[in-house]
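The complex appears here minus one protein chain, its other protein chains still in place.
Moving on to subunit A:
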Amino acid sequence: MFNPDIIKPENLVYKRTNVLTDAVMHYCPGCGHGTIHRIIAEVIEEMGIQDKAICIAPVGCSVLAYNYFNVDSLGAAHGRAPAIASAIQRLHPNHHTFTYQGDGDLAAIGTGETIHACNRGENIVIIFVNNGIYGMTGGQMAPTTLLGMKTATTPYGRCVELNGYPLQITELLADLPGTYYVTRQSVQTPAAVRKAKKAIRQAFENQKNHKGTSFVEILSNCNSGWKKTPVEANKWMEENMMAKYVPGDIKVDGVKVR
């Protein structure tokens, strides 16, 4: 232990938020899901909305998200989180209903629910974790899998002839009039985490002001699915994922910015 003399409550600058439960997360070592959970929880704590936050958990790796967020939660059928969130937020218009969904959940089986909730401009926050693969089921191709990327179901790499193009659902959603805020973030470095947290805060603030749908995509590594170490996976994400899924704001205050 170094500098034990400064380890005192008055010198505390960072500790795990109580909006996360004490449960040990089941995610693989280095997986971005844990970081994304934590910054959402920190935003909820900082805004003082723990008793008003309602998490709609998906199917996929983050199916157990309700074990980790110390807020009211509900598990949706696969892909249906935005539909459930729409109903709950309409019934509790001053609460903060948010969905937490991966690419398989949101951009494959849940594409319809996602598009229609965004098109209706439901006053919900959608957190979309994009790691370009189906993690939980063993690393199969997802709609967001990059061209050339090897997965369990594209062993020679994704090719257009067989598998079509990677789906940039976030850009698509920005074109809908119901979305008020659409952004793409990531969590592989301290600076990126801070930015992603700011974006999540913005989304919840928009919801507080009844602005419509706020959609935050967060690029994350699936190091097991990508068959890399966590550090290599983050680097691979910066070099490959970010070339296709360019980080930054796409729509701010209801106006497209790119």
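Keep this in mind: contacts are C-beta pairs under 8 Å (C-beta built on N, C-alpha and C of every residue); 3 or more make two chains touch, one makes a residue touch a chain; residues count from 1.
In this section, contacts and distances are computed from a predicted model.
Taken from the listed names "Ferredoxin family protein", "Xanthine dehydrogenase family protein molybdopterin-binding subunit", "ABC-type polar-amino-acid transporter" or "Sarcosine oxidase subunit gamma", the protein name that UniProt assigns to the chain not shown is "Ferredoxin family protein". Within the complete assembly, A:His33 is the residue of A:His33, A:Arg80, A:Arg201 or A:Lys251 that touches the hidden chain. Of the listed residues A:Ala85, A:Met149 or A:Val193, the one in contact with the hidden chain in the full complex is A:Val193.
Along subunit A, the points of touch with the absent chain fall at residues 1-4, 6-8, 11-17, 20, 24-25, 27-35, 38, 187-190, 193-194, 229-231, 234.
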